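Here the structure is laid out as structure tokens; the discussion comes afterwards.
The complex appears here without one of its protein chains, the remainder shown in place.
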Amino acid sequence: MSKMADVIRKYQADILADWMKEIPDSTRRSDLISESEFRGQCTQFLRALEEGSRESERAGDLSAPDWGAMRDVLSEVSRSRVQLGFTPTQVATFVFSVKSPIFNRLRRELGNEPEVLADETLRTSLLIDELGLYTTEIFQRSREEIIRLQQQEMLELSTPVIKLWEGILALPLIGTLDSARTQIVMETLLQKIVETGSSVAIIDITGVPTVDTLVAQHLIKTVTAARLMGADCIISGIRPQIAQTIVHLGVGLGDVTTKASLADAFLIALTRAGLVIAATSAKAS
Amino acid sequence: MERIPILKMGEFLLVSIQVDMHDRLALALQEDLTNRISETGARGVLIDISSLEIVDSFIGRMISNIAGMARIMDAETVVVGMRPAVAITLVELGLSMPGVRTALNVEKGMDLLRSISAGNRVARTQRDARKS
Partner (left out) sequence: MTPANLDKMPVRNSGDILLVRQTVRARAVELGFTLVDQTKIITAASELARNTVDYGGGGIVLFETLNDGARRGLRLTFEDHGPGIPDIQLALKDGWTSGGGLGLGLSGAKRLVNEFHIESKVGAGTKVVITRWK
């Protein structure tokens, strides 16, 4: 790789200029990225490319320390473009389009050594390909991370905790419960328990179609955590099918109070709070 | 070395743990509490951990020890103010503190201690009545 590194060092300014011209508008997106920022990224890329290829003779073990600077540049380039709405192809093209300017300079330097030229061109091509693919990987992962964060935000917004009475909260769960959601639910409920000083929380699962071992375990963890804090949980809305599933799974609900309906659970909660519902005397006759 | 202050509130003792404790401090607290319970004949101990951001197995053990020693001296222990993040972590850690009751805050903790104390008084009265 030393030939390519030499070529980059010698012709950096020219390669930079050609590369920036080479990049198609759809990848350049001057509407999203300023001239100076773009130039900065290209310059850093070339510098990192020279640094990384100076020592390694092979088309790159990208996890080696020599390529640290390059990995940083590509991470930065990739992640910023995910936010701006680029496509993976546009981001990869940014990298691939540096081949042409470099090949031109290689030809100029090694014109009279066709064997060496062919060799260097191949190695350079393979290396740039790897860098382009690496960029795509990062792009993918960044996108997935963003989606995950958005899902989390949605979950947080859709966990309403209702105050039924002084000291009594209700959390009606609707829809499927997966691990991530159950965790958010748990944290939100516990936080509300502290904020409202409620010693009883009713978790109603009428709207939950299926309960598997994982969900059951999460529910139990929630109840245990609430108990450690000094509050009691009652699980209501357990339909016959769910009751069967729980028994079949052999999941011990232990001494968690369970009730078929939210209304029954509310009554228990009131009793625990030392309250009673009484009819008003003498209906108007 | 500073020691954690123990307040007397009626027939109960209140301890508020507000610092990250190192071993010596934790041992000193256990010692001080045992002495104070003995001196005052306190019927209950309230441990306020609302300032603690971390409760590991060491602190858990300390609290269990305190509850155990208190019970031997006829006093109940209630831990109050555990933070949600701490509770979630303790459940994951698998730490339970057997023999330790909990309440959401100092006020509810006091209520709990009073009701336990009243219950004990009734039981004691009944027992004494049966003997005579």
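Annotations for the structure displayed:
Every chain is named by a letter (A and B) in the order it is written, and numbering of its residues begins at 1.
In this section, contacts are C-beta pairs under 8 Å (C-beta built on N, C-alpha and C of every residue); 3 or more make two chains touch, one makes a residue touch a chain.
This structure is a prediction, so every number in the text was calculated from the model and none was measured.
Contact with the chain not shown here comes from a single listed residue; of A:37, A:61 or A:137, that residue is A:137. Of the listed positions A:72, A:113, A:166 or A:195, the one in contact with the omitted chain in the full complex is A:72.
Taking the complete complex into account, residues 63, 68, 71-72, 75, 78-79, 137-138, 141-142, 144-145, 187 of subunit A touch the chain not shown. Think of the hidden chain as still there; on subunit B it touches residues 20, 22-24, 53-58, 60-61, 64, 84-86, 88-89, 92-95.
By definition in this document, only the chains that are shown with their structure count from here on.
Every residue of subunit B that touches subunit A in the complex is listed here, in rising order: 79-80, 82-85, 87-88, 90-92, 96-97, 102-105, 108-109.
Of all residues in subunit A, only 186-187, 190-191, 193-194, 197-199, 221, 224-231 touch subunit B in the complex they form.
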